[in-house]
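Next up is a structure, given as structure tokens.
The complex appears here without one of its protein chains, the remainder shown in place.
What follows is subunit A.
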Amino acid sequence: MLETDGVRKAFPGVTALDGVSFSLGTGEVHALVGENGAGKSTLIKVLTGVYRADAGQVRYRGEPVSFASPLDAQRAGIATIYQEVNLVPQMSVARNLFLGREPRGRFGLIDFAAMRERAGEVLRGYGIGSDVRRPLGSLGLGAQQMVALARAIEAHAQVVVMDEPTSSLQPREVDRLFRAIGDLRGQGRSVVYVSHRLEELYRICDRVTVLRDGRLVHTGPLAGLDRLRLISLMLGRDLDAVRSEGLTRFAERARSHAAPLLRATNLSRRHVLDEVSLAVRPGEIVGLGGLLGSGRSETAKAIAGALPLDSGGVSVAGEAVPPGSVGSAIRAGINLLPEDRKAEGIVATLSVRENIALAALPRLSRAGIVSEGDVDRVVDRFMRRLRIKAAGPGQPVGELSGGNQQKVLLARWLAMNPRVLLLDEPTRGIDVGAKAEVQVLIDELAEEGLAVLLISSDLEELVEGSQRVVVLRDGAVVGELSGADVTEEKIMAAIAGTTDD
């Protein structure tokens, strides 16, 4: 259906793809995996007309093609659903669904009534019952992703490329997505599926292609390929090492009994948070569980001073933090790693160096003048410590892979000597290798006496990472688990509201 032959793509300083020959069969669900920077995103962008290959050929239905733009590829029947939804958040759900192929009425004008009706029908099929006239941006990320998927499928795409489609979906939504993928397969349409979640790959994919450092290292049927073998192919490490080190990298740690370093009391905001209280001791990682929209991110933002509160307060080491100001929270040592890396974290136009130094600039300056030597030292230290892979400190951060961008953001906060770290989905959308590195790092930081609040949709990560888990539902705390009670089952029970206390 769609194949590449010896495709090469280079950017200044890096070869992102080096002679990759990839082939997608008709009615096949093909997993594309690899570490950050392995070249998955670049390959997808070459397939879908975002980039043009420097050398090599792309063939679609046996014909050599050269798409001038994503639109070109879309018209030919290749649709893409990116990691970060890229539709138009200000426009209504219905308009997004039909963007570019709106139903026309008389005089060629858009028939809004028909569009809304049709949109409502289509989306109910995907379990989205909300008003289609609402702006897309007002929906949760998961729902937005489903709209993007519905859009691709409705546009009669022959090839659907999905880049981390489940990273913001609930289990229920994942099931629905997989049903949709199954339907696509049944109709002889093909799917390229990129994900770091191995269980998903085994559930849904027929074949797998592994990329590493821009080269193809393996391609073949997924059934019969051992999970550890797959990981070792991705990491380029041998099997025994992977086996002995396990899949997540959190170490066991004794419970801390020190007085809480971070204390949040009765955080409330109408319709968002309802009397949320929690405490984190130094050296402790406290998980914040709950479904999307349960108030996890909002709790973190409120603690970081980025969400105005109606009532409630935050204190660090017993001292109250002035509310409603990110600046005072940071001065108190509270640092937030936001959920949406691209929109709220990195400054894509600036270099790795400037991004790391961003928050710490006032400390790295004398009389308002930046001390370049100090900046270089800090940047160098954290680029080494976090093993940030970049052509150099001067490389624009937008060119790095997701995992390395996340490390840059961590470095930004570590440069501040934080006391409290609020990590909102720190390993979302980053590959196995970088994920493990980030997990080790979180552990080390807690070891050094930081208080860490960890938000994760990945239950395994939450369970293995945290000593205690606070569970939220509808903006309120519905349970707190500690010690042996921290298990996936108990967390899910708390979320579902079936605990007996």
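The rule is short, and it goes like this: a residue touches a chain if its C-beta (ideal position, glycine included) is under 8 Å from a C-beta of that chain, and two chains touch if they have at least 3 such contacts; residues count from 1.
Please note the rule applied: contacts and distances are computed from a predicted model.
A.B. asks: Of the options "Xanthine dehydrogenase", "Cytochrome C oxidase assembly protein", "ABC transporter permease" or "ABC transmembrane type-1 domain-containing protein", which is the UniProt protein name for the chain that has been left out of view?
C.D. replies: "ABC transporter permease"
A.B. asks: Among A:345, A:465 or A:479, single out the residue that touches the unshown chain.
C.D. replies: Only one listed residue reaches the unshown chain, and that is A:345.
A.B. asks: Thinking of the whole complex, not just what is shown, which of A:24, A:330 or A:352 touches the missing chain?
C.D. replies: The single option touching the absent chain is A:330.
A.B. asks: So one chain is hidden, and I want to know which residue out of A:318, A:362 or A:483 touches that hidden chain in the complete assembly.
C.D. replies: A:362
A.B. asks: Touching residues of subunit A against the unshown chain: what are they?
C.D. replies: 8, 10, 12, 50-52, 54-55, 304, 306, 326-327, 329-331, 336, 338, 343-350, 354, 357-359, 361-362, 365, 368-370, 412
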